[in-house]
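One protein chain is absent from this view; the other protein chains keep their places.
Here is chain A:
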Amino acid sequence: MRIFDPHIHMTSRTTDDYERMAAAGVRAVVEPAFWLGQPRTNPGSFADYFDSLVGWEPFRAAQFGIRHHATIALNPKEANDPRCRPVLDLVPRYLDKDSVVAVGEIGYDSMTPEEDEAFTAQLAMAVEYELPALVHTPHRDKAHGVKRTLDVVRESGIDPGRVVVDHLNEVTVAAVHDSGCWMGFSIYPDTKMSPPRMVEILREHGLDRVLVNSAADWGRSDPLLTLRTGEAMLAAGFSDDDVDLVLWRNPVAFYGQSGRLDLSDVADTGPLFEGSSILRGGS
């Protein structure tokens, strides 16, 4: 099984995770810029964070044979802090970097006017820099948040085929399916989605425009739940090719729209990587 995790916050994970991911077949990841638990209070903190997402983290991932790309944005939660608003002036420079494959995570947290403004401005950046957009949906008041998200996406003029609306579930999937946007699902140990529930959604809504991610971060989460979802699909009667579509070809197709996805080292269909045996370079 070859796996592309289209949403995972590797900055918060250890080298043990990288080893287990490589051994499980994870060959590529996209790390969206988001919040870090502890709120930041100035744009310089974001500059260092963004530098890490296009610098140190890809270097670290490469030690384990994993290709790392990023998405860059001012996230909705911190968009509410006036001290962080100048981050919107930093974002465009990062959108020109080779390893940045989308604008994100953008969208809503509490649906404030400040979030509206940052969301709209950054959708416009996605259009200007010809990048896809990764849209976070709120964990509270989600159904309302998703509806409002789709309205804003529609008004922005961006092609819905270049937008993924993330963290969906049984209640919110249909509206996004009908909008033409891609559907993102985060598989978590307790919250969000589980592998068996994900399989049911795939049965009902099909495999097209679906991205399955672990969204693993600094909270309780598991970077191998992409693999577990693939295993649950096979157990439920989906084919190897179905699993490859959802866990590899779909994310390649979505982020490939950036024209910047570089999988030259990892895209072959050969045998799986074997943990630390693929270590290379560095100390």
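As a working rule, a residue touches a chain if its C-beta (ideal position, glycine included) is under 8 Å from a C-beta of that chain, and two chains touch if they have at least 3 such contacts; residues count from 1.
Everything below uses one rule, namely that contacts and distances are computed from a predicted model.
Visitor: Which of "Lipopolysaccharide export system ATP-binding protein LptB", "Sugar phosphate isomerase", "Ion-translocating oxidoreductase complex subunit A" or "Phenylalanine--tRNA ligase alpha subunit" is the UniProt protein name of the chain not shown?
Guide: "Sugar phosphate isomerase"
Visitor: Just to verify: which one of A:P113, A:G157 or A:G259 makes contact with the chain not shown?
Guide: That would be A:G259, which touches the missing chain.
Visitor: Specify the residue from the set A:R93, A:H139, A:R203 or A:R220 that touches the hidden chain.
Guide: Spelled out, the listed residue whose C-beta touches the missing chain is A:R93.
Visitor: One chain isn't shown here. Among A:V54, A:M183 or A:V199, which residue touches it?
Guide: Looking across A:V54, A:M183 or A:V199, the contact with the absent chain belongs to A:V54.
Visitor: In the whole complex, what residues of chain A lie against the chain that is missing from view?
Guide: That gives, for chain A, the contact residues 54-56, 58-59, 93, 96-99, 259-260, 281-283.
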